[in-house]
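Missing here: one protein chain of the complex. Every other protein chain is in place.
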Amino acid sequence: MSKVMTMQEAISKNVESGDLLFVGGSQHGTPSAAIAEIVRQRINHLTVISILANTTLLIGEGLVDKVLTGYAMTDEKRSYALQRAKAVHNVSVTFKEYSHFGVALALFAGYMGVPFLPTKGHIGSDMMKYNENIQSIDCPFTGGQIGVIRAVVPDVGILHVQRCDAEGNTQKWGTLGVDHEGINSSRKVIITTEKIVDSDVIRRDPNRTIIPGFRVNAVVEQPFGAYPVHLVGCYNDGPSGFGAMRDQQSWENYVKEAIHGVKDWNEYLENLKKLNGDDFLENIKIKNPLKSEPVITGI
Amino acid sequence: MSKVMTMQEAISKNVESGDLLFVGGSQHGTPSAAIAEIVRQRINHLTVISILANTTLLIGEGLVDKVLTGYAMTDEKRSYALQRAKAVHNVSVTFKEYSHFGVALALFAGYMGVPFLPTKGHIGSDMMKYNENIQSIDCPFTGGQIGVIRAVVPDVGILHVQRCDAEGNTQKWGTLGVDHEGINSSRKVIITTEKIVDSDVIRRDPNRTIIPGFRVNAVVEQPFGAYPVHLVGCYNDGPSGFGAMRDQQSWENYVKEAIHGVKDWNEYLENLKKLNGDDFLENIKIKNPLKSEPVITGI
Amino acid sequence: MAQIKDTAEYSGIDQMIISASRQIKDTDAVYVGVGFPLEASILAKNLQAPNCTVILENGIVRASLFRLPWTTDTMESQLFAEQLTGLFYVNSLAQAGHLALGVMGAGNIDRYGNVNDTAVGDYNKPIHRWMGSGGANDVMSFCRKTIIIMEQNKRRFPEKVDFVTCPGYFDGEPEAREKVGLPPNTGPVAVITDLATYTFEDGEMTLESVHAGCGITLEKVKAALGWDIKVAKDLMDTEPPTEEEMRTYREKIVAARRVMPPRPMPSIPTPSR
Partner (left out) sequence: MAQIKDTAEYSGIDQMIISASRQIKDTDAVYVGVGFPLEASILAKNLQAPNCTVILENGIVRASLFRLPWTTDTMESQLFAEQLTGLFYVNSLAQAGHLALGVMGAGNIDRYGNVNDTAVGDYNKPIHRWMGSGGANDVMSFCRKTIIIMEQNKRRFPEKVDFVTCPGYFDGEPEAREKVGLPPNTGPVAVITDLATYTFEDGEMTLESVHAGCGITLEKVKAALGWDIKVAKDLMDTEPPTEEEMRTYREKIVAARRVMPPRPMPSIPTPSR
């Protein structure tokens, strides 16, 4: 059964104010277009769990109440996004800090359907003092102390990938960060993809599927959906303008140009080409594509 | 650094009497050739952890003291292998029984490097009464009861795969049973492979690697290394003779023909062809190979 | 193996598989064991549930139709699956509550739906042994609903099993599953045999319908049970197979049944349940 819909539908049907949201694509293939649509729809009071991924924009637009993270600027003095959240939207963001692996473990516990996972990390650190989701217990087998990280089950997860089929059978390659555990822990699942492929492509390489169709609520075809973040096999990091959006003027310009001044991501991409030349997106595409050696199946 | 060696070397250098052994390939791609070599070298007092895989032969040859399993005939009255272990080798085998997922969890805990994993299964079952590796504790977060399965860290793990490179970067496709957690939990790792491929093949599809070279101690190229069990992309289940080896005569015939009467698996394969016709192995090869759609990388 | 002799054009076994297959909805993701459960799920995919996703424990997640394989993990059941992964992944799907339904066999089952796949008599000196849980404990612990398919006789339906491999409703006390830590709102919901179908009312197995169409009587059913079964107020005759069901069943299941391919080694993995 096809799950294909527009980005507008995918977000409005599946993301609600107050949701606990997982954002995939830490460092690789961030779902930038989907994030932009959440901003466009001004869905607020979100709690976000992610590794390094696009939370700054959501924060600065006042849509985030709480962040579960291993790495973020939590100090208003040093973050324009936090200042803006407070000044423009009257939102104070709270943070629960883990080490990166703690975020992975919380999501992994959610994916497995257990209330926590044990770890030999985090223990003895002061993170435990300020994050009640990290505890230490007596190990039932060894007698020593063992850390435990509480499960996180996001209401909705978003992942951008290279290919999936209309039913939502989803394949991503390259580094996966916390994508596997994050998307599999999520109750509702939105997949945005560079390309919707025939199911036959998926089914000739089923080991690459990271979540099966029956777990997926929405499939959106969105080329350059991770731009300006790199996506293996597709495009490199986007050029120009880094360091902008650190003040009110540049931030508001960006939000207007990329989100509220356009109806969708495709119009934004078209505007990028108008501004920067028709070859703007072409230029960041990979230049020397390499193919994997096919694996064989059959009877 | 190349890890390539003969099966004889791989087993003699890495498997010792008294070892806790993980056998991969539950239901798919069992490392039959490697098991035969353990029998040939008569390495005994093994504890074996596996799902449905080739333990019967090891048991009947008196090489196994203990089995960690989710599914096995534990009753001497109903198992020729157990009768033979006792009568011929004076070995009484003990069993620790889990559900299948319990075996996966024990290995997964070993792979993660934690002393246990929690689960909502096994609890309330009588398996807990007879297997001290399954306990129930107060959940540190929810207050309710939660099952815990003790980690298993095998001394050595054996996996048969379709391809790996000389350094041991290993790729298997098709169902994986407990292969991923089993081989990654093992201290020493033996990979037997249908084919040793150029590292370039691995490195153009690194997402398929299930264990990296630095974790691997031995690589053995062994065509038909899973025979008579099917291996995706290579061959179907082997024909003839199922149901044999349920008595002394058939058992001893098999062990002579397949193991002690030949110097290695390749000689056994040659004998199979002599007995059954040159096309014997050719006939079980897949007839209609299908290729996966390559994934693209590059810069 | 007790084969039902009857005068109808279908046997109790046929009725059992067809009745079980009706329980699978088109939107379900179903955790399926080997044997009858696999047959029931393939039948459902050929009838009312073409889109249901079949989950096989060794790591197969499959929405597309496939021919009845001789066991769960074969070249054919793997080929063209939507996802191939491992036992850990499919059981995590189950444990996290994503699987609507489990369909499995059983060695013994008792009044409160507790299943014994391990030992009759003393565990250390058993009168009878099966191979153990396999994936059965996983299925019945995790799936939101579990259906058990098994041939019925008095020996296999004791009032209380000697060994609980898969907890049902323990002694029938309310919330007994939740108290030990099993996921809420799980447990056996139906037992379907070659004689009758059963549901669970307040945790107790309750006779729902008798396979009258193939000559089974209430007395026959009761004689093949180890206790005085609770009978539903609206006890019915089991809905006989429709023509379409029987045709599809004959074509896709009976004709496709294959014996395990003969193999030369003694140490072949036995298919799990």
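First chain written, first letter: the chains are A, B and C, and each begins at residue 1.
As a convention for this text, contacts are C-beta pairs under 8 Å (C-beta built on N, C-alpha and C of every residue); 3 or more make two chains touch, one makes a residue touch a chain.
All values derive from a computational prediction rather than experimental measurement.
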Touching partners, among the displayed chains, of the absent chain: A, B
Absent-chain contact - pick from A:R163, A:H180 or A:R203: A:H180
Option touching the unshown chain, where A:V4, A:V88, A:I123 or A:I296 are the choices: A:I123
Option touching the unshown chain, where A:L20, A:I51 or A:L281 are the choices: A:I51
Touch criterion as defined above, residue of B:S12, B:N44, B:Q83 or B:T209 at the omitted chain: B:T209
Footprint left on chain B by the chain that the document does not show: 1, 110-114, 153, 167, 169, 184-185, 199, 202-204, 206-207, 209, 212-215, 297-299
Residues of chain A (touch criterion as defined above) contacting the omitted chain: 26-28, 30, 32, 35, 51-58, 60, 69-75, 77-78, 80-81, 97-102, 104-105, 108, 119-127, 129-130, 136, 139, 144-147, 173-181, 228-230, 232, 236-246, 250-251, 254, 258, 286, 290
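The rule is simple: only the chains that are shown with their structure count from here on.
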Of all other chains, the one whose Cα centre sits farthest from chain C: A
Separation of mean Cα positions, chain C and chain A [Å, integer]: 40
Computed distance of Cα centres, chain B from chain A, in Å: 37
Multi-chain contact residues (two or more partners), chain C: 75, 78-79, 84-85, 95, 142, 183
Contacts with two or more other chains, residues of chain A listed in rising order: 113-114, 204, 207, 297-299
